[in-house]
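Apart from one protein chain that is not included, each protein chain of the complex appears where it belongs.
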Amino acid sequence: MRHLILHINCPDQRGIIAQFTAILYDHGANVLNLEQHVEPGEKLFFMRIHIDLSSMEISENALGEILMALVKKTNSSIQFYYPENLLKMAIFVTKESAPLYDLLIKHQSGELPCEIPCIISNHEHLKEIAGQFNIPFFHLPVSPETKVEQEKEIRALMEKEKIDLLVLARYMQILSSEFVADYQGRIINIHHGFLPAFKGNHPYSKAWERGVKMIGATAHYVTAELDEGPIIEQDVVSVNHQHSVQEMVQAGRDIERRVLTSAVKAHLEHRIILDGRRTIIFHS
Amino acid sequence: MRHLILHINCPDQRGIIAQFTAILYDHGANVLNLEQHVEPGEKLFFMRIHIDLSSMEISENALGEILMALVKKTNSSIQFYYPENLLKMAIFVTKESAPLYDLLIKHQSGELPCEIPCIISNHEHLKEIAGQFNIPFFHLPVSPETKVEQEKEIRALMEKEKIDLLVLARYMQILSSEFVADYQGRIINIHHGFLPAFKGNHPYSKAWERGVKMIGATAHYVTAELDEGPIIEQDVVSVNHQHSVQEMVQAGRDIERRVLTSAVKAHLEHRIILDGRRTIIFHS
Amino acid sequence: MRHLILHINCPDQRGIIAQFTAILYDHGANVLNLEQHVEPGEKLFFMRIHIDLSSMEISENALGEILMALVKKTNSSIQFYYPENLLKMAIFVTKESAPLYDLLIKHQSGELPCEIPCIISNHEHLKEIAGQFNIPFFHLPVSPETKVEQEKEIRALMEKEKIDLLVLARYMQILSSEFVADYQGRIINIHHGFLPAFKGNHPYSKAWERGVKMIGATAHYVTAELDEGPIIEQDVVSVNHQHSVQEMVQAGRDIERRVLTSAVKAHLEHRIILDGRRTIIFHS
Partner (left out) sequence: MRHLILHINCPDQRGIIAQFTAILYDHGANVLNLEQHVEPGEKLFFMRIHIDLSSMEISENALGEILMALVKKTNSSIQFYYPENLLKMAIFVTKESAPLYDLLIKHQSGELPCEIPCIISNHEHLKEIAGQFNIPFFHLPVSPETKVEQEKEIRALMEKEKIDLLVLARYMQILSSEFVADYQGRIINIHHGFLPAFKGNHPYSKAWERGVKMIGATAHYVTAELDEGPIIEQDVVSVNHQHSVQEMVQAGRDIERRVLTSAVKAHLEHRIILDGRRTIIFHS
């Protein structure tokens, strides 16, 4: 099989599904799965089509041209993703090991379709874990004075390795707004709090002080504004008066890793379409 | 707006989406929502299309004929549902009030699109609740000797009121297999256990004995075999060693009513397609 | 049986359990259940003892005196609750019916040990529901001009009916800080958001805008600062891009009523001890 995934979005209008699927049907491309969503307030249409190209009767270039003509006519935008071209993912960490382990274990077991050319950290604590999984580890320490220089090194590494997705797996540094803008929609962060509550540092301490009965974690795309980017996935776990801050940290670890891995998986499988500050997450 | 919901299922084949949506597009019927599912093992295709007919350029009869031609060609089966024709739902109860209350409250608040012409019970305990919501209450007591006769009365009532859906909201009687066969896919039961565990009577006592750490409820279509019909919805709640059987009953009540109401809502909104013993539940 | 529930809190010190239980044992009072909690940071000790007095060999007055001597010695504070003296609960509502129904249904089925002498509302929408359950309904409309006067009427009613607990079941008015201070620890509110996120008005709209993947509800004691009081219970439900604000409202209703009823039940069963801004919720 040769697979293709299309993301199409456009102003809502009649016949979008009919016209796109007609092109595919007419030329022997088989729709394996189609999901769509209309945002009624904004009158926007979003669609993801998963296609098997193996019996197609025309070239991929020709299909592309025909689709682009319809895209133009319908005022759509379109993205083409070929699942056999695995995305390249860089993982950024500091000292917390749980989310890193989970990404590497799920990658090893084949659940995360990607290549991992590098793990980057401002500390050396997790170097051994990278070694356990035979992933190159780059120790790029950072201080207020060297921040600009370190980010230049990160950028060089991202470019050299042709990184498609940056995953901040409890990376305790803030990237510059220029950097974030250049990788818009391609940096996923895990925040160890239930956003929009408990933004910024020490969310578990704040949660303890406030006496909440559930703590959570939030995976989101990174934007220039701290912890304000589009949310991809969230989950919570119950806590009670017996939980110290440290026990909240432990209870939260399972949620953090699960939420982050699930969000990364959705991105790698091209199941996410951005709608401004909101995300549309298709199921398959 | 005039709405139409189509359920289509057929052997999996190319171009199903394209061909059906082309008919709609060509004649001015607007697809509001389309969801499909392929069962790869059985090579079966299932689709639900929600359509706005208000700008259609041909008659509904003509559309029906054109669709039927394609149905024949593709070896499909099709169902037509017009949401403005509310389904007629009968509720069967015995003594437990929680699921009955929930159905009536959600109906009152507009969340359950149906008419409720009657509540039937083999006891009089819940007559007052029916009165609170101004629904006719039919007390049809039953004993081993009168079982056949009582079911005849039920059947007469269902026919007189043109009932589309029978909801067993903790109705503690077993319907005959003939009756069940005649209403196949149109009787929903709530079982107060996490099927397939704890079938039959006294599931909470069995759960306590077994020392489970979660109890659940299951809404399913009724078939001739007890608690073996296609599952629509399930949910659970945590329990611990401190829960007595009676406290499990209380904890389970919230789950039972939520699961039942949610399953009934999915049926009333024509979001369920049966695939043998499994259910496909579309989202909207 | 004649039951007594004690709440004891004091600076953490050795022998608290031993000394209090010794008094009970020495005089024939039987401990049915004992739960305690130490807050290590604050070095505070909290304990709830559920006692059967039916075989006690001294009078209740004598027991009280002996306990008070130990309370003084250990620098504790103590509360005495006799479960057979049902608390008197007033329910405040506006237009939303779901939490009101749930309180009344659970009260009817015996799950909420209390009396409900009155339902108060600034609108007449829910008067019929009060009638369904035979609870007196007081329509006390309010405008900016009549706010002081209306609160005076509320206060008079609370005093006349000797109300112990005020439950704001989606009551859309803010009580004055004087009123709140006078009923400290005795007013429970349900907020239809996952505090501390989405405080104040229109939490579901805010949640939709922010694109969260879970919505929640929070039951808390009311303090002078809006939505900042001690949290008793929280829960969440998953939502996705398909949920409109209105569908979030529907999904949230089940959470709101469950969270509120559960919090009220904990209060009525004397299972809550306040520790500043945090709550200790014992299990039985």
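Residue numbering begins at 1 within each chain, and the chains themselves are lettered A, B and C in the order written.
Throughout what follows, a residue touches a chain if its C-beta (ideal position, glycine included) is under 8 Å from a C-beta of that chain, and two chains touch if they have at least 3 such contacts.
What you see is a predicted model; the values in this text were computed from it and never measured.
> Using the definition of touch stated at the top, determine which of A:D12, A:E115, A:E228 or A:D254 touches the missing chain.
In the complete complex, the chain left out is touched by residue A:D254.
> If the hidden chain were put back, which residues of chain A would touch it?
On the side of chain A, residues 97-98, 101, 105, 108-109, 111, 132, 242, 250, 254, 258, 283-284 touch the unshown chain.
> Which parts of chain B are in contact with the chain that was left out?
The missing chain touches chain B at positions 37, 39-40, 194-198, 209-214, 216, 230-236, 240-242, 244, 275, 277-281.
> May I ask you to list the residues on chain C that touch the chain which is not drawn?
Residues 14-15, 17-19, 21-22, 24-26, 28, 30-36, 38 of chain C touch the chain absent from view.
Everything that follows uses one rule, which is that only the chains that are shown with their structure count from here on.
> Ranked by contacting C-beta pairs, which pair of chains comes out on top?
Looking at every pair of chains, the most contacts join A-C.
> Between chain A and chain B, what is the gap in Å from one C-alpha centre to the other?
Here the centre of chain B sits 37 Å away from the centre of chain A.
> Could you state the distance in Å from the CA-based centre of chain A to that of chain C?
Each chain reduced to its C-alpha mean, chain A and chain C end up 41 Å apart.
> Spell out, as numbers or ranges, the residues of chain B touching 2 or more other chains.
Not one residue in chain B touches at least two other chains.
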